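Of the protein chains in this complex, all but one are displayed in their positions.
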Amino acid sequence: MDRGAEVLQDLRDRLAASPFHASLGIDAVDASQGRAHLAITATDSQRNLQGTIHGGVLATLADTAMGLAVRTAVGPERPHVTIEMAVHYLRPASPGRIEAVGTVVRSGTQIAYAEADVVAADGTLLARASGTYSTAAR
Amino acid sequence: MDRGAEVLQDLRDRLAASPFHASLGIDAVDASQGRAHLAITATDSQRNLQGTIHGGVLATLADTAMGLAVRTAVGPERPHVTIEMAVHYLRPASPGRIEAVGTVVRSGTQIAYAEADVVAADGTLLARASGTYSTAAR
Amino acid sequence: MDRGAEVLQDLRDRLAASPFHASLGIDAVDASQGRAHLAITATDSQRNLQGTIHGGVLATLADTAMGLAVRTAVGPERPHVTIEMAVHYLRPASPGRIEAVGTVVRSGTQIAYAEADVVAADGTLLARASGTYSTAAR
Partner (left out) sequence: MDRGAEVLQDLRDRLAASPFHASLGIDAVDASQGRAHLAITATDSQRNLQGTIHGGVLATLADTAMGLAVRTAVGPERPHVTIEMAVHYLRPASPGRIEAVGTVVRSGTQIAYAEADVVAADGTLLARASGTYSTAAR
């Protein structure tokens, strides 16, 4: 198994082992060092009263994509704990496939900074997120 | 029914009508103009692999508390759409009761700014959140 | 004068008319629709006690680049008032030339969202910024 496939398999194993991520149906589409590409199928039950997908679902997906991107950068033996995250909502999200690509912008010895695009199946940008992660060994 | 009880009932009706909020078990504990106090019972299935409650759950609860606080300030006939939100995670959250108090700091004609405390049952501050909401009539 | 040169000239006129920007020596390097590229020469007197350029200087430069990028997108007749901005500091900045490129990610009828790179003369990424701007006609 080459390095890219190993990284992707590690993310899939990790998502499968997490009841919360598994219950949301978060799937790892692709990964490489410093980058994690995830997808969910947003359901009717995740809509708010306006009929659009709740921002908390997009925030969760973005945080997961950024955290796993950090994991691919620092390695599975170091933690990636969210210190803070922010989401800017740009367009309403509808039920159906939603993808998030998390990218590490800077990874230091104790802190990593990542960003994420959240996009609809047709490529429309739904949200932009940023996050700071603690990666200090404990 | 006095004004405070009306506001609280409006939030409870709204949460009950939203499949997403209902599925998370978000309950309105108390409310007044510019303030919404919510609670959930976080479950084992909402834990991440570190065993703590996933940050996305806290972000969703905080966003809901801030949005509903805005609703109590601008009235149910105006929208409260999240433009951006940020969460700072201060301490790990465990399964059990988690509360969030959203407070409106500034409400203008088109934009409102709110903040939220997310606290454990014993009062420990778990996270601080802030958010900007569009309240322009559509 | 072609459209790009006109946009750049508008930004230069605006910066020159603002005592605050003029005092900081902010110069418009390049501009096009939805993008503003600025530069300053950071001085010894803008250093903090660690000897690096104070984060407030980078925040001001980034906010100006994002605001002017919004101006190029919505036109000079509409306002661009900062609702909120955030800066992530990635590497220490030294005295000398510092550039910022602001880019509009989403521009709606009332709100625009922009991001900025703050970079050293050698291209090193020093900070990433994001901001929400009110562009509603008053």
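To keep things simple, chains are lettered A, B and C as they appear, and every chain counts its residues starting from 1.
FYI, a residue touches a chain if its C-beta (ideal position, glycine included) is under 8 Å from a C-beta of that chain, and two chains touch if they have at least 3 such contacts.
Computed from a predicted structure; not experimentally measured.
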Selected from A:Leu11, A:Ile40, A:Ala86 or A:Ala116 as touching the chain missing from the view: A:Ala86
Positions on chain A where the hidden chain makes contact: 83-84, 86, 110-111, 113, 132, 134, 136
Touch list for chain C against the chain that is not drawn: 14, 17-21, 23, 44-50, 54-57, 59-61, 63-64, 79, 81-89
Positions on chain B contacted by the hidden chain, ascending: 86, 88, 90-91, 105-106, 113, 115, 125, 128, 130, 132
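In this text, only the chains that are shown with their structure count from here on.
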Centroid-based (C-alpha) most distant chain relative to chain B: C
Copy pair chain A, chain B: interface residue numbering same or different (half cut): same
Geometric centre distance via CA averages, chain C-chain B, whole Å: 34
Approximate Å spacing (C-alpha centroids) for the pair chain A, chain B: 22
Two or more partner chains touched - positions in chain A: 86, 88
